[in-house]
Every structure is written in structure tokens, then in C-alpha cells.
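Moving on to chain A:
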Amino acid sequence: MEKLRGLVLPHRALGYLVMAAILAAPWVDRSLAAGLALSYVWASLALSYNILLGFAGVASFGHAVPFGVAAFLTAYMLKAGVPYLVVIPVAGIVAGAIYTVMGLPAYRVRGIYYAILTLAIAEALRSTIESTARTTVALTVGSIAELESLAGLYIYLALFLLLVALALASAAQDVKSTRRKRARFLKAVVYAVFLAGLAAAGYRMLFSSAEFLAGVSAGMPRVRVMRFLYPLNAYLLSAVALAACYIAIKRLAESPLGTTLVAIRENPVRASVLGYNVFAHQLAAFFASGFFGGIAGSVYVASIPTVMTDVFGSDKTFLALTGAIIGGLGTLVGPAVGGIVAGVLRDYLSSLTPALLSVSGLTPQQAQLIPSFVLGVIYIAVVLAMPYGVWGTWLLRGWKLKRKLENLLGFGAS
Partner candidate 1 sequence: MSLGRVILSVRDLHTYIAGFYILQGVSFEAGEKSITAILGRNGVGKTTTLKTIMGIYKPVKGEVRFKDENVTALPTDRIVSKGVSFVPAEKSIFGTLTVLENLKLAYNGPKDKFADRLETVYSMFPELKRFSSNRAGELSGGQQKMLAVACGIMREHELLILDEPSEGLSPLYVKTLLKELKGLSESYGKSILLVEQNFALAKEVIDYVYLMDKGVVVAGFPAEKIPEKDELIRRVLGVKL
Partner candidate 2 sequence: MPLLELLLSAIVDALAYSSMIYMAALGLVIIFGLMDVFNLSHGAFFGLGAYIFVTVFYATNNFLLSILVTALIGAAVGLATERLIIRPVYGQPLAQLLVTMGLMTLLFTLIQLVWPTGLWFPETESFIVSGYVEIASVRVRVYKFFLMVVGFTLFALMSITLSKTMFGVKLRAGTESRELARVFGVNIDRLFSLGFMLGSLLAFLGGALVAPLTHATVELPVHFSLLAFAIPVVGGMKSYTGAFYASLLVGFVDRFVAYFAPWLTFAVDLFVMIAVLLLKPEGLFGR
């Protein structure tokens, strides 16, 4: 009972609401599912990148390596028939191990040198694979068994209902424990609105699920079943993976390892004098970063079932980096939000390209690159706009924003 109580904490309310909203999204607009699912992958990648850059203070431009390795390994294992839920952690561990090996020189080789080295490693890997293979390397998985199962739908609905219940309970607790009358009223209103929206979405969810299930037992053609089910399951996987990564990394940040890493980042000499094994801690950071990056890479295959050598491309590192930068290094929510923003932006820009095609004389292949280009410009603008440097501004702004929000919702003085 105590453990259950622990779940229903006032400050968790917002988190539950957000997670429920994430789950509700595809039911409101089905077309969002595919794009958002991929964005969550980038968000997870950005979070994993943040472990290295934000916490350990190591700039690595080879983040595509654990990601790509995990993606290829996942595709390979899935084709061999290994259950997906087994593959994901395995891919994560392998990716973590590989990143740890890549992290070995980081102790000796500092800053810019290490960044160049990792860039070279990622590119060398990609080009060696490409030139060794006779043809374009592409591993196609086809339809993934787990994503076809009906069980996924049940899990989805159950999870949603659970989250809404938790959100309701936590929100109630939160409102109850707020002392100031005006804040209490404001909170109650906001929560009510949120919950009402979720309820509406939930109703829609249950209704169309019921419709769907009725159709299935009446003998719906398999194609239609898959069209309904598959993207939902893929979306669920991405979202759950992101949530799991977020929670795990948050625990990590608050753990002894996390705080030690920050101390090392701030002042490595002092940390080693105090007896901390800087090298070991750094390697641990590499492993963690690679592990979560590997999870992202493994989940990536669900959205993009054909894995090619472009997973080692520097644009993957770049996307993770952009997400982390836009969102803010060193905070946790930042990279997650940033990763989603980067992914969504890229998708939005991609969706504009058919219009661009008709206006200019570009081939589809060329038009595909325009989103990356625009994203690159935005990235540069964001980096340049940091008055206190990339670090300082987000460390400042991240906290200021949080405090503003807290004050607004009356969390502050209670």
C-alpha cells in the first residue's frame, strides 16, 4: 500500500498528464503517429547524448555509432526470430559496451581532439562498411511480429487508463495540499480542463477500439487490421521507450554516479584529488550514454524497418545534438523536448516538400534534404543566440522557466 501511495504524489500529476496526453495523441489525429514515434526516438537519443555532454561534459561527435550498431543488431536479431522485447535491452548493452571502448581514449585525449576523433571514427565505420560490402547495405526486417499483436492494443488502453487514474489521484492530492486559495482554484481549473480533454480522448479511444475489435471478430481483412494496429503499436513502443529512458536517466542523475559525474565535469582535478576515479566514472557515463542510445537505435527499427548505413551518418549525431541544444543541456526535460521538437520540425519541413517540388525544379531526392538544411540553420542560430554561452544560458533559463511555471501554478511557496 505504501508503494502505491508513493506513486500518487502531487508533483507527479503533471508528468502523468503529459504521458497520458502522449498516448492519446494518435487517437486524436492518426497521421501524427508515425512522425511522433520517430521523434521520440530522437528524443531518447538526445537524452542519451545529454548524459555524455550535459553530465559528463564530454563532446562526442560519434554518437551515431552506438545508435547505428544497435539498429543493425536489432534488425539482424529480429530477422533471426528473437523476440523484440529481448532484443532491445541486448542491443542497448552491446551499444553501451562499444561506446565504452570508444570512450577509452577520452581520458587521455581532451576536448576538441576527442571530438574530431569521434567524428573520424563514425565516418570511418560508415565508409568502411560501405566500401567492404559489394552493394548498398540494407537490412530489411519486414513486419515485426510483436507489433502485429492485438495484445498491444490492450496494453495501450490499460496503460492509458492507469495513467489517467494516477493523474486524477495525484491531481486531487496536489489541489488538496495547496494552501493558498487562489492557487488552489487555478490548479483545480487547469487540471480539470486537462482531465476533461483526456477523458474526451479516452472516450474516443475506447469507442474506436471497440469498433475495431468488433470488426476483427467479424472477420476484417488482415490488411485493414494491420493498418490500424501496427502504427499504434510502434507508437506505443517509442513512447514507452522514451518514458523509460527519461525515468531511468533521471534516477541516474540523482544517483551517486550522476552527482559524481557533475562534480567531475565541474572540476576534474579536484575530483581526482578527492579520491574519485575519474576514468572509471567517465567510462560509466559512456556506457550509460551508449546503452540509452542503443535503446533508441533499437526502437528506431520499429519505425524504419530498413536499416542502412546512414544510421552511422553524422546527421544522426547532429539531430541528437540539435535536440539537446534546443532543449538545453544539463536539464532532463530539455533534451527530451528538444529532441521531439527537432524531430517534429524535420517532419513538418519534410511535409512541405511536395509543395516545394511543384514550385522549384528539385528532384524528390534533393527536396528531402531541405528540412535538414533548414534545421541546420536553426541550429546555428540557436547556438549563436546564447548570450551566456550554450551552457550558461540554458542552465539559467531552464531554472527560471521552471520557477516561473511553478509560481504560476502556485507550487512555489507551499
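For anyone wondering why these and not others, all candidates are chains of the complex that A comes from, given by their letters.
Everything that follows uses one rule, which is that a contact is a pair of C-beta atoms (placed from the backbone, for glycine too) under 8 Å apart; a residue touches a chain by one contact, two chains touch by 3 or more; residues count from 1.
Quick caveat: nothing in here was measured; it's all calculated off a predicted structure.
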Judged by that same contact rule, which candidate in 1 or 2 sits against chain A in the complex?
2
For the complex, give me every residue of chain A touching candidate 2.
59, 61, 105, 108-109, 111-113, 115-117, 119-121, 123-124, 127-128, 131-132, 314-315, 318, 321, 325, 362-363, 365-366, 369-370, 372-373, 376-377, 379-380, 383-384, 386, 389-391
